Every structure is written in C-alpha cells, then in structure tokens.
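Taking it in order: structure first as structure tokens, then the write-up.
Missing here: one protein chain of the complex. Every other protein chain is in place.
Now for chain A:
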Amino acid sequence: MARNSFKIFPGALVCEESKLRGDITVGAGTIIHPSASIIAEAGPIIIGENCLIEEQAKIIHRLPFDQQNKDNTPVLIIGSHNVFEVDCTIEAPKIGNNNVFESKCFVGNKVTVSNGCTIGAGCRITDEQILKENISIFGSKCQIRESIDKPVPQILQMETLMKILPNYHHIRKPNKKH
C-alpha cells in the first residue's frame, strides 16, 4: 500500500478519528464522520465536493483479483454530492455524482456507479455491471426501477453537521489551496 498522504481542500470537514489509509484527496464541503474508513489500497482516492460520509461507512479502493498486478495504478474518482450512509461498504471502481448509498448496503468492486443512483438499505450489488443514471435499487430482492429525477440533496443535514461536528471532534486542517 502506498504511503499515507492526504490532500484536504478548504471547506472540507474531516474528523481526525476517521480511518484514512493511502493517498486520499477530499474536495471542499465534504464531511467525513469520526468512524468512517476510507482505504486507498490499490491506488489514490479522489473524493469530490459536498459528499457526506457517515459513521461506519467504508470506502475501499480494491481491485478485482483478475486486474491486480498491472503496471498502471488506477485512481478511484468519486464525484460530488454523494451520500454514504451508516455502515455501507463501497468498493466500486468509479462513482459519479448525486448518488445515495443507504445504510448497510454493499457495492462490489465490479460495479460502476453513474449519476443519481440510490442503492437501498441492505442491498448487495456484486455482479459486474454499470448502473444507469437515476436508478434506484430497493428491497430484499434488490428490485430496480428508474426514476425521473436524481435524489434530493441533504443540504439542511450537511449545514447542521458543519456547525455541530467541530464542537465535539478534532478536525484535520485543510492543507490545500484552491
């Protein structure tokens, strides 16, 4: 694994207790809760702006077995306005914008997530596929439907967290300029 190196843009809120490993870049306005883990095992992770990464969420950059031992290091790029809810495990190699990963869902490392998708609570997605835009996966049988709109962003919740979290936790200082 690569050496730890974190780039945090101003306006991001990264709690010191969060478990960060490897080369990680955090965009402005993104909130990372104290016990979230982000593990850049196979290569750097770049997180976009205004993402919300909640408690116990795990974002792991891990390659499938058949793609390991290649020369080029892949970069996991996560877009903006994504929500990673409590205790989700995400290993997707690419994530677009405005996605919601609900509590305890699992997304395997062969699934590419586009934009505006909702992975429902407890749903496990492991087969190799590209999730189309605005798809929601829900229920115990992982039913799929297409929505007309992307999920509503949680602006109010994020604003509150921005105010409250620094009162109770140590925050990593931003080390990047715009």
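FYI, contacts are C-beta pairs under 8 Å (C-beta built on N, C-alpha and C of every residue); 3 or more make two chains touch, one makes a residue touch a chain; residues count from 1.
The definition used in the following text is that contacts and distances are computed from a predicted model.
This figure omits one chain of the complex; the name its UniProt record holds, of "serine C-palmitoyltransferase", "3-methyl-2-oxobutanoate dehydrogenase (2-methylpropanoyl-transferring)", "Dynactin subunit 4" or "NEDD8-activating enzyme E1 catalytic subunit", is "Dynactin subunit 4".
Considering the full assembly, A:Gly139 is the residue among A:Pro10, A:Pro64, A:Gly139 or A:Pro166 that touches the omitted chain. Of the candidate positions A:Asn4, A:Thr73, A:Gln129 or A:Ser147, contact with the hidden chain is made by A:Ser147. Within chain A, the residues in touch with the undisplayed chain are 118, 120, 136, 138-139, 143-149, 151.
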